[in-house]
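Omission of a single protein chain aside, the complex is shown with its protein chains in their original locations.
Up next is subunit A:
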Amino acid sequence: MRFRAKIVDLACLNHFSRIINTIAKLAKTCVLRLTVSKLYFIVSDKVANGGASMWCELCQGNFFDEFQMEGVAAEHNEIYLELVPENLSRALKTAQSAKAVKIKLTNKHCPCLRVAVELPSLSSSSRIVTHDIPVGVIPRRMWNDFREPSVPDFDVSIYLPVLKTMKSVVERMKNLSNFIVIEANLSGDMNLKIETDLVSVTTHFKDLGNPPWASEDGCQSSAQSRDLESMAEARIDIKKLQQLLAGQQVNPTKALCNIVTKRIVHFILLHEEVSLQYFIPAIA
């Protein structure tokens, strides 16, 4: 099992750091899946995460100048590593002006991702900062736990409002309640509601637009026959939503959510080179 990669371009490095920062805000530990062409950051829906799960996918070619990997075996040419994204975020934080960043999988005392940052210095030789981030290698028999989640059979799919606005609304609501209700309909209306003994607050968004989903095998046909005004709603943990919104450092190209009434809310945030999916289960 080997892995080496190198980033030389500063813009790519900054973009990659931002993605890692976003993920670090969402989960304490996550799984990094490496394939020849892609990197995946996966958080599975175990109880420890409050049932929320995440799937983030990026093409290595968009970030790395060099990328070589050898998986556990020829027919399973992938590597699954468990790591703390905060560590990776911290390692990259001070690499803002780096000449190059190399990432390598090593095994000195224990398996580590070694991030070596080459920084410019006043003298002829560069400064080299090395961070050894401990990782856990996930054996092949457990890979099934980390499959790509399928898009749920949703009732309503709607584009999200401007994330900054949504974030400040949710942040204020967080002070009042632990749960928030998201409801939306196929006419582009979305409401964010909280309700406590003392107060209930609702924020209305209109004209958001509903993304068209190609109906395959007629599985989405139920959505087409749905009343345009009727709301699909789900009550979710407000902290999870706030974490998702707070972690977004750049405005995504597309941001939408799929709501399955009283079951789950599925957020999809698409950037040019990376896609992030976040599932928050509904609470009764």
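Definition applied: contacts are C-beta pairs under 8 Å (C-beta built on N, C-alpha and C of every residue); 3 or more make two chains touch, one makes a residue touch a chain; residues count from 1.
Convention: contacts and distances are computed from a predicted model.
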item	value
Identity of the absent chain, which is to be given by its UniProt protein name, from "AP-3 complex subunit beta", "Cell cycle checkpoint control protein RAD9A", "Protein transport protein Sec24-like" or "BHLH domain-containing protein"	"Cell cycle checkpoint control protein RAD9A"
Candidates A:36, A:59 or A:128 - the one touching the absent chain	A:128
Given A:90, A:174, A:239 or A:263, the one touching the chain that is not displayed	A:90
Those residues of subunit A which, in the complete complex, touch the missing chain	84, 87, 90-91, 94, 108-110, 112, 121-125, 127-134, 136
